[in-house]
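All protein chains of the complex are present and in place, except for one that has been dropped.
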Amino acid sequence: MTMAKSVAIASAEQPAAATRNGAFVAGAWRSTGALVLIAAAVALPFTISNYHVFELTQVMIYAIAVLGLNILTGYNGQISLGHGGFYAAGAYTAAILMHRYGVPYWATLPPAAVICFALGVLFGLPALRFEGPYLALVTLAMAVATPQLLKYFDTWTGGQQGINLIKVQAPAFLGIGRDRWLYLVVLTVLLVAMRVAANMLHGRTGRALVAIRDHPIAAAAMGIDVARYKTLAFGTSSLFTGVAGALSAIVIGFVAPESFTLFLSLSFLVGSAIGGIATIFGAIVGGLFIEFVPNIANDISDAAPWAIYGLTMLLFMYVMPRGVVGSLAGLMRRVQSRRATAGQGLEEQKRRLS
Amino acid sequence: MHQLLQQIFSGLAAGAVYASLALALVMIYRATDLVNFAQGEMAMFSTYIAWMLVNVGMPFWAAFSLTLVASFVGGMIIERIVIRPVENAPVLAAVVVTIGLLLIFNALAGWLFTYTLQEFPSPFPDRTLFGALMTTRDLGVIGVTLAMLVALFVFFRFTATGLAMRAAAQNPESARLCGIPVGRMLAIGWGLAAAIGAVAGIMVAPVLFLDPNMMGGVLLYAFTGALLGGITSPIGAVVGGLIVGVTENLVGAYLIASQLKLTVALALIVLVLVFRPNGLFGAAIVRRV
Partner (left out) sequence: MAPILELRAVKAFYSQSEVVHGIDVAVEEGGMTVLLGANGAGKTTTLRAICGMVRSEGEIRFAGQRLERRSTEAIAALGIAHVPEGRGTFTGLTVEENLRLGAYARAGRPDAGIGRMFGYFPILGERRRQQAGSLSGGEQQMLAIARALMMSPRLLVLDEPSFGLAPRIVEDIFNIVERIRREQRVSVLLVEQNATLALDLADHAYLIETGYVVLSGPAKTLADDPQIRRSYLGY
């Protein structure tokens, strides 16, 4: 074996060992970091005013809703302009159960989840026939129809007036206010949702969804049941967004058709894109955007706040077209690949010389 | 029977407006694979420009022509400055940009012109024809739309620029190899779409009354019509728009009034799409694997 060849083999082995070590260290860092973040998130509401706690709770609710949209549109490539409809379905399910049947608030989440999952699947089945702008239209129709249908079936939904709910109270023994309690409840649901989403998306299901998004024909040729996964994606997506809707009904204590217009659906889509459509953490960024930017826009311009909001959207897309988290992830990937190919270039040269 | 014909005819007039906006949407979609959600608000803004010109005393058709030119230039500028940065970005980024543009135009119009409903003059006399079967206004709207369609057809079929634009939309790389400045063709396409939108806005304003939210419903119907016809087919856009207009009128007159009209009309059209998922005239999106 020549000197050149043995050097080549040695340096080929090194990256593998380094990666193994590196992966372990990275994993340890990640878990510690996650625990620190969660601890901070739990402590946070006790350091700020009630109103801010309410705002952050809203951010988390939006994040769960956007996460649902990310699953469907980001990972599976099926565009939805109508997720406000699923949000409304969850919200009204919770509201009607609490108002008519006296169901305690926490017990409304499972039924809302199941009903919205079923709705999502029901919608996903005919949606299989549609692609791209056609699917956009069909979901847009749902978004537009939602407030009208809510007003129409007024015996159940309370019509234009909506439904007023009794305010949820925190358990007495904890001694914390209502807002802080609900914050912690929503935080728990958010963390569970992110974990579930991560498990699903980083495993076989996630790979199938992405394969269907990028190369549907190849995916089918590899034996992936495209119809099943696409429908599953719709159902799961609707489940997440529906649970978010249920939480919003609980937290706000009121549902009415005006809250569930086309604008809400578009906000979800915008939040999704700003955060990063095919990411999990991007949903949180999206939630922050939806909740805070309209307020900031109002502060900047009294006369035309929505113009500022629109301008902000434009600027975000110019600078980070893949969303905040999406762009960061892309940046990290490029840094990693450059490190990998730096080693490779050396291999090429050695091979040429020998 | 008489009432049915009446409804159909006025539906055609509304449909002509939807068809125009639908055509604008299809033009931009063919060139850039993007649905311009701001098309309606751009048209609304153009209509306000026409309104201002008429208010300072300009005769209607002069204001109309000037507005078209201004809209054309405006459309080109928007393509170059607002859309170009995201032309090579993921489609979703471009979609968000058009949604942002929608908000900006809407807010700007509200700020500059307030949200008060304004009257907009119609250039056509207010008379009925053929025993109240149709109004001269409706006939005028249909006539203007028809003239515009003929002009566009001649432009795209028989002029060098029109041919170059079709080529640039179909195959930008080959078009460049022929020396065609594809970027400029795109800008012209957006300019034309904006001008077409202006026509739609000006035709519908006398009926709907001018306010910043005037075109919201129109855009929705136009989008529906464009897809019904097939998002890649200009003829489809026109036929689709007309069908949507007639359907909306008939549903409103015979099935269900008020709020649910929109939902039912949309539902019917979605039903058609279930049987023809690429629209009536659309080509199936064929992809090489």
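As written, the chain order gives the labels A and B, with residue 1 at the start of each chain.
We take it that a residue touches a chain if its C-beta (ideal position, glycine included) is under 8 Å from a C-beta of that chain, and two chains touch if they have at least 3 such contacts.
Only a predicted model underlies this, so the values are computations on that prediction, with no experimental measurement involved.
**Student:** In the full complex, which of B:Gln3, B:Thr114 or B:Ser174 touches the chain missing from this view?
**Tutor:** With B:Gln3, B:Thr114 or B:Ser174 as choices, the missing chain is touched by B:Ser174.
**Student:** Give the residue, chosen from B:Met58, B:Val91 or B:Leu163, that touches the chain omitted from the document.
**Tutor:** B:Leu163
**Student:** Go through subunit B and note every residue touching the omitted chain.
**Tutor:** Residue positions of subunit B that touch the missing chain: 160, 163-164, 166-167, 170-171, 173-182.
We adopt the following convention: only the chains that are shown with their structure count from here on.
**Student:** Can you name the residues of subunit A that touch subunit B in the complex?
**Tutor:** Listed in rising order, the residues are 73, 126, 129-134, 136-138, 140-141, 144-145, 148-149, 151-152, 215, 217-218, 266, 269-270, 272-274, 277, 303-307, 309-314, 316-318, 321-322.
**Student:** Using the touch definition from the top, list the residues of subunit B that touch subunit A in their complex.
**Tutor:** 29, 35, 82, 85-86, 89-90, 92-97, 99-104, 106-108, 110-111, 220, 223-224, 227, 231, 259-260, 262-263, 266-267, 270, 273-274, 277-279, 285, 287, 289
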